[in-house]
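Here the complex is missing one protein chain, while the rest keep their positions.
After this line comes chain A, so read on.
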Amino acid sequence: MDAFTTHTGTAVPLRRSNVDTDQIIPAVWLKQVSRTGFEKGLFAAWREDPTFVLNDPSYQGGTILVSGPDFGTGSSREHAVWALQQYGFRAVIAARFGDIFRNNSTKMGLLPVILPGDKVEALQSAVEADPKLEVTVDLVERQVRWADEVVPFEIDDYTRWRLMEGLDDIGLTLRHADDIATYENGRQPWLPTTV
């Protein structure tokens, strides 16, 4: 996956709550068997509305999405993460995230940043006032910075390390292949197999 240390860019304010993964990438786009081309499906239905924020030229080139609470609820589709990344987003900031979406993001190197609701609002307002405002998402320092604001965020050490190194989980787990084999030998005998 892509490594993430610190990123500075402009932001896109998405003033909606409960942005479910069906909105991020509608199901019709999930029929693809490749990993590319999902940027065209990002917010496909909402983008048909000319007033939708992604259609506003002042936010063009934004790389940090700043959303209302409960972003990424619903379906487990990792395609939502791929669509956001392929469109150009590096981080999503919200007060709350759907658990599966947040997990999927950290597997792909899209940084989900949890900030308090009032700070998210403040950032949205600041970006609306100045769409060219520089925003920094700093994973090393665990901070989001804009103008004079410095807002800390929490992320566990292990996930932060993986993201900063851009490490692939499978490779890490396979270092413990012996532990897996040992565990398998002790499994309860009645557990089913699909054979």
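Everything below uses one rule, namely that a contact is a pair of C-beta atoms (placed from the backbone, for glycine too) under 8 Å apart; a residue touches a chain by one contact, two chains touch by 3 or more; residues count from 1.
Throughout what follows, contacts and distances are computed from a predicted model.
Participant: Hey, which one's the missing chain according to UniProt: "3-isopropylmalate dehydratase large subunit", "ABC transporter permease", "NADH-quinone oxidoreductase subunit J" or "Phosphopantetheine-binding protein"?
Facilitator: Choosing among "3-isopropylmalate dehydratase large subunit", "ABC transporter permease", "NADH-quinone oxidoreductase subunit J" or "Phosphopantetheine-binding protein", the correct UniProt name is "3-isopropylmalate dehydratase large subunit".
Participant: Using the document's definition of touch, tell me which of A:Pro13, A:Gly41, A:Gly62 or A:Gly98 contacts the absent chain.
Facilitator: Touches the omitted chain: A:Gly98.
Participant: Taking the entire complex into account, which one of A:Thr10, A:Ser75 or A:Gln124 touches the absent chain?
Facilitator: Checking the options A:Thr10, A:Ser75 or A:Gln124, the one contacting the hidden chain is A:Ser75.
Participant: Tell me which stretches of chain A touch the chain missing from the display.
Facilitator: The list for chain A reads 15-18, 20, 22-23, 26-28, 30-35, 45, 68-70, 73-79, 81, 96-100, 103-104, 107-108, 117, 156-158, 169-170, 172-174, 176-177, 179-180, 183-184, 187-195.
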